[in-house]
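Following this message is one structure expressed as structure tokens.
A single protein chain has been removed from this complex, and every other one stays in its place.
Per-chain residue numbering starts at 1, and chain names A, B and C are given in the order in which the chains are listed.
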Amino acid sequence: MKCFDAELLDKLPEKYRDKLCFVGSDTGKRHEVTVDPEDIREVLKTVLEAGYQQLVGITVIDYPDQGVFELVYMLTSIDKKGALVTIRTRILRDNPVIETVSDIYPLAYYQEIEAYEFFGIMFRGHNGLRQWILEDNWAGPPPLRKDVDTRKIVLELYYGGKRYERPVQNRSLEEHGSWGEKQ
Amino acid sequence: MSSASRKKPGFADWVRGSSVWMIHYCTACGAIELPPNMMSPLDLERWGVMPAPSPRQADVLVIMGYVTKKTLKVLMRLYHQMPEPRYVLVGCNCPATGGLYWDSYSTVKAIDEFLPVDLWVPGCMPRAEDWHMGFLRLREKIKKGDIRSPRPIEEPGELEEWIYREVKLREEKMRRERG
Amino acid sequence: MNKTVTVFLGPQHPGAPGNVSFKVVLDGEQVIDIDLIPGFLHRGFEKMMEYRRWDMDLVMSARICVEDPDHVELTYTHAVEQIFGIEPPEKAKYIRVIVAEFSRIASHLLWLMHFAGPIAARYAVGWAIAAREEVLKWFDYITGHRIYHHYIFPGGVRWNIPSDFKEKTLKVLKTIEPLVKDIEVGFFKHPVFQKRAMGLGRLKPTEAIRLGATGPTLRGSGICHDLRKTLGYDAYTELEFKIPRGEYGDAYDRAMIRINEIYESMNIIRQALEKMPMDGPYRWRLPMVMPEGEGIGRVESARGEFVAHIINYRGNQIGRRSLAPYRIKFRGPTMPLLTTILKYIVKNEDITIADLPVLIGSFDPCPPDIDR
Partner (left out) sequence: MVLKQLGLALKYLFRRPYTRMFPIKEEEYVTGRTRARHILYMDRCTGCTACQMACPADAIKMYYIEGDYPKNRRKIFPGIDYSRCTYCGLCVEACPVSALVMTSYTMQHLITDDKKTTLYTPEMLAKPPRGKHLVTLEKKTWTPPPAPLPKKR
């Protein structure tokens, strides 16, 4: 445990001090702590004070068998030579609501929009939740949820259910000649 | 190939084939092999092919790689802004059959449902020389007057609306299937 | 006189960096606000990868950033190797460094097209593409394809290097070095270009860190941060290299960093060639079934920090093959560049509409890694 970050340990709320651990190998070495979803803003503020100024990303993992979404906030510090901290939290799948952190980390604004459109997670206090990347591209439930089987939908919609065939074309030039018929 | 589109090549066809301007729109990943073609390594300008910044000056719409539904709407709009005669050259595998992204929920699987395609350049991605040959083949075809389909002469916007309707229909079908 | 106009830059625009659109709010000639409109390149990678085996996912991962595919493969590879719990052979580490650095050179050379193109310096673009062509030919010789190499593979590199690897590589470096020098003298030292780029789009170091800048953009603001040095993955710990650093954080600094990084990359490649063991294994064979676990691969790509977060969990998977990873998340370096940083600069600096393509080009954005 020689890589243990004393500053981070000091600043963390007392509740989570003994939960902080050092895991991973190679480029994925990191401090990790699992927190309750209500405390996420408080914890992230202390992590920011401890010198982890950049948000790398928010990974959302869907566990339908346990009925939860797991959110992994990855934070990195430039001063501490790119050290990584991951804050994990779990929210219920039926009621996926969590506080926004976009005022603490500016990049979180866009990462949270992504989490909203791909997983349907609501962020309380976020003013721009909308379809951003998926606009015009997909209509339906959030596609990265595990119970949305997009491959099956696509196979039935475009390939007639046959996996190794070419897509079924409703309209093609030779068969209908519809491009020239109107002349 | 419908026989109606075959006609005797004339002087106009020869002229059109000698200077094919493509529209400067990097649709997707296939666009990365266009710089070697446009710049010094292969130099397509010796065949009269060059990028035009606006659709009003372009003759050929080059589709480089996968087309998402959002891009398709842009492509249709561009196609209708191009003056007659206009041609469509499609590179890469993804617009032809879905390619590597065959199970993607956001890409269009067969672009010839929406646009009349004159030439396919298969490959993922096509090598720079393949793109070069593609343009040369298109040039030959234009010179022979041997283009694939009669051009649509409907009101601009009519087809666009049709596409929008079609995409919307599919999306609704998706939504219905998910319940 | 407070009449504002909203215009769209892109997706079909010679100044747009690829297939991406910006909603620009103008007051006269002044840009007062900018919003990114992504989604033109969205393919749903993260979902598609959940259906495929891990070695097929490597083939897919290269498509996330076309301009710099090897670093994405490297990121993915690091994450997978952490899950398997292995280290690549010694020789493979050096080959990975060489391939990744060539990828960085190719990417930086292509960047001139985004940057010199809007300034209409076609000669610089021509030289850069010619130099890049030599690198692509080298890639074709070593890996078998010009753009998508699939050469860096979990467990090492995919196949062995040819016997004349050293001579061939040195020859390529010898060919492109004078070309890069000419670009530096002819374009970067050109007074017209300097007048255009100096002082454009300044970014203070504190703001750069806060807004999430990585890579050349962060280094341009004067902060010495490079994951190659700090994390020391692969063989980078054995190699000596400098980290080029800017002073003012303007477009000119960001540009000069890239040209200096090309020189540094050549230096790294020459060193790696000397220290590389020429025999020994180049790849460990990995089993088809990935164990449960979690891996985070972080790599300094040509644009900044590229992160792949892979979780493999074999719980109650609904309608999925168990050979596929459970969840993959990629985070590209372009996301902060085109959202938070661009917005900050536009709001705090004097940017006219004519300067906007140059400013966007100076970040070297790669839109597909926002959309994925």
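We adopt the following convention: contacts are C-beta pairs under 8 Å (C-beta built on N, C-alpha and C of every residue); 3 or more make two chains touch, one makes a residue touch a chain.
Being a predicted model, the structure only gives us computed values, none of them experimental.
Engineer: Which shown chains does the hidden chain touch?
Structural biologist: A, B, C
Engineer: Out of B:Pro9, B:Pro53 or B:Pro122, point to the residue that touches the absent chain in the complete complex.
Structural biologist: Answering carefully, the residue with contact to the hidden chain is B:Pro122.
Engineer: With the full complex in mind, choose from C:Ile142, C:Ala251 or C:Leu356 the residue touching the hidden chain.
Structural biologist: C:Ile142
Engineer: With the full complex in mind, choose from B:Val20, B:Leu34, B:Val49 or B:Ala96 the residue touching the hidden chain.
Structural biologist: Answer from the full complex: B:Ala96 touches the omitted chain.
Engineer: Would you mind spotting which of A:Arg41, A:Arg88 or A:Arg166 touches the chain that isn't drawn?
Structural biologist: A:Arg166
Engineer: Which subunit B residues would touch the chain omitted from the figure, given the whole complex?
Structural biologist: On the subunit B side, contact with the omitted chain comes from 1, 40-43, 46, 93, 96-100, 102, 112, 117-124, 126-127, 129-130, 132-134, 136-137, 141, 148.
Engineer: Contacts of subunit C with the missing chain: which residues?
Structural biologist: 52-53, 55-57, 59-60, 84-87, 89, 123, 130, 137, 140-145, 148, 150, 155-156, 159, 162, 182, 185-186, 189-192, 281, 283-287
Engineer: Mind listing the subunit A residues that contact the chain we can't see here?
Structural biologist: Within subunit A, the residues touching the omitted chain are 25, 163-166.
The rule we apply is simple: only the chains that are shown with their structure count from here on.
Engineer: How many angstrom lie between the centres of subunit A and subunit B, each centre taken as the mean Cα position?
Structural biologist: One centre to the other, that is 35 Å.
Engineer: Can you work out the whole-Å distance between the CA centroids of subunit B and subunit C?
Structural biologist: Centre separation, subunit B to subunit C: 29 Å.
Engineer: Which integer distance in Å separates the CA centroid of subunit A from that of subunit C?
Structural biologist: 22
Engineer: At least two other chains touched by the same residue of subunit A: list those residues.
Structural biologist: 134-138, 143, 150-151
Engineer: Out of subunit B, which residues touch more than one other chain, so two or more?
Structural biologist: Residue numbers touching two or more other chains: 68, 70, 103-106.
Engineer: Going by the contact rule set out above, which residues of subunit A touch subunit C in the complex?
Structural biologist: Going by the criterion above, the answer is residues 24-28, 30, 53-57, 59-66, 72, 74, 76, 78, 81-82, 84, 86, 105-107, 109-111, 118, 132-138, 143-144, 146-147, 149-152.
Engineer: Which subunit C residues qualify as touching subunit B in the complex?
Structural biologist: Those in contact with subunit B are residues 11-14, 18-19, 39-44, 47-48, 51, 59-60, 63, 66-67, 110, 113, 125-127, 129-130, 132-133, 136, 146-148, 368.
Engineer: For subunit A, which residues count as touching subunit B in their complex?
Structural biologist: Interface residues on subunit A, with respect to subunit B: 134-141, 143, 148, 150-151, 153-159, 166-167, 169-174, 177, 179-180, 182-183.
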